[in-house]
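This is the structure I have questions about; it appears just below.
Every protein chain except one is present and positioned as in the full complex.
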Amino acid sequence: MQPSQAPHGNLHHRLWMYEAMVKSRELESRIKTIYFEGKTPVFNMAKGPIPGEMHLSMGQEPCAVGVCAHLRPTDFVTATHRPHHVAVAKGVDLRKMAAEIFGKKTGLSRGLGGHMHLFDAAVNFSCSGIIGEGIAPAVGAAMAARIQGRDDVAVSFMGEGATNQGQFHEALNLAALWKAPVVFIIEDNAYGISVCKAESTSVASNADRAAAYGIPGVFVPGNDPDAIHAAAGEAIARARAGDGPTLIELETHRLEGHFVGDTVEYRPVEERERLAELDPIQLFRSRLIGDGHEASELDALDAEAVRLADDAISFARNSEYPALEEAFAHVFG
Amino acid sequence: MTDVAIPDDLWDDDSEGSISSWFFSNGDQVNEGDLIAEIMNEKVASELLAPASGALEILVPAEEPIRKGQIVAKIAG
Partner (left out) sequence: MSSVDVMQETGAKTRAPRQRRLTVARALNEAIHQEMATDSSVVVLGEDVAKIGGVWSTTVGLLDAFGPARVRDTPISESGFIGAAVGMAAVGLRPVVELMFVDFVGVCMNSIYSLAAKQRFFSGGQVTCPMVLMTSVGGGYSDGGQHSQTLYATFGHLPGLKVVVPSNAYDAKGLLASAIRDDDPVVFMFHKGVQGLGWLGTVPRAATHVPEEAYLVPLGKAAVTREGSDVTLVGLGLTVHHAIDAADQLQKEGISCEIIDLRSIAPLDQETIRASVRKTGRLVAVDDDYMSYGIGGEVIASVCEDASITLKATPRRLSFPDIPIPFSPVLEQGVLPNSEKLVALARQAVLEK
């Protein structure tokens, strides 16, 4: 892929990944703080400038950046109810994304969708709130690229819980049958709300399930952006070359609860306490410095990420709510 | 007269909570051990049981902020 097509342009891809992770984290930290506005002392989900549910992806950033570093705007990505890190890495307009989460008329969907229904057609990104719902559409978009003579690919992000949903199995079979240029990314954070993987899944590794469909299955441990980047690069290149789909299972960590407000009582205390040591952004920063990057260089990327996150939030806060007519305007064309 | 207080150790930090529901009304007869209210702190619900039998006097209505240790009702008996 030409540098001009890659999202990182002339920036070294490792620095791009670092900055994208920090950008996502800074945005989500602000969202988490603002989410609690209006919700104390009585936690009523309906109140405040960001009402409803909120599913944060803190800790899972490597999965998004390691994969999206290889993707063009014309490559198609579907994500889940926990979408922010993927949206940021895919290049979704940050201001419009924040405005959508606030339900403002300047949002990606003019306030109609909210945080679980972020769509940005300019970069072919979408997400949805029903588990497994985005897997088959990615297969379809991949096939469309072939039919239309493009070498674009599709990527479907899902949690490990989604692998037990019927659509997962149907979509993998279809993709294999049709040799679709699609990559399936499982973000295994070990928990589907309160139920851990061992209690929901009949096999220890979802990567092994790929064999059932005759496609390659890869497991990448460690929540490591470099390792994810390498595995995703291979899979995406394979897809672009016409050699069909790949299933990649990524070990990752959900640093927060399932939703904001989740006290995570179902998770053993030792596990919860270990999470702080596993912050992938801190670990990656240390590795970059160890590899010879200057701290000041990373600080500059941090500062830019903070600036963009602040700008997006401020844009969202200062935007207006939609007019009531907007609710009726986009049912049909 | 028995005080009905929010336990001092019901939640970890010093945040406020609230009573989300009283299950009896002012003046009602309650028995020791009855579930008389539900307390919310962040998203966690806890039960408030009557420490004694008698007539319930509610001091703090639902949805008002409360602190750990606060006396929210009395039971006369």
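All chains are identified by letter, namely A and B, in their written order; residue positions are counted from 1 within each chain.
Quick note on the criterion: a residue touches a chain if its C-beta (ideal position, glycine included) is under 8 Å from a C-beta of that chain, and two chains touch if they have at least 3 such contacts.
These figures come from a predicted structure and were not determined experimentally.
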Task: Omitted-chain contact residue, chosen from A:G66, A:P83 or A:G111 - done: A:G111
Task: Hidden-chain contact residue, picked from the options A:S29, A:N44, A:N173 or A:S205 - done: A:N44
Task: Touch with the omitted chain, as defined above, among A:P73, A:G129, A:P216 or A:G233 - done: A:G129
Open item on the list: For review purposes, identify every residue of chain A that touches the missing chain, sorted by number.
Closed with: 42-47, 51-53, 103-105, 107, 109, 111-117, 128-132, 161-162, 164-167, 192-195, 199-201, 261, 265-266, 321-322, 324, 326-328, 331
Task: Residue ranges of chain B at the interface with the undisplayed chain - done: 18, 20-25, 28-29, 34-35, 38, 40, 43, 45, 62
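The rule is simple: only the chains that are shown with their structure count from here on.
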Open item on the list: Based only on mean CA positions, could you tell me how far chain A sits from chain B in angstrom?
Closed with: 42
Open item on the list: Under the definition above, what is the set of chain A residues touching chain B in their complex?
Closed with: 40-43, 261-263, 265
Task: Touching residues (chain side chain B, partner chain A) in the complex - done: 15-18, 20, 40-44, 63, 65-66
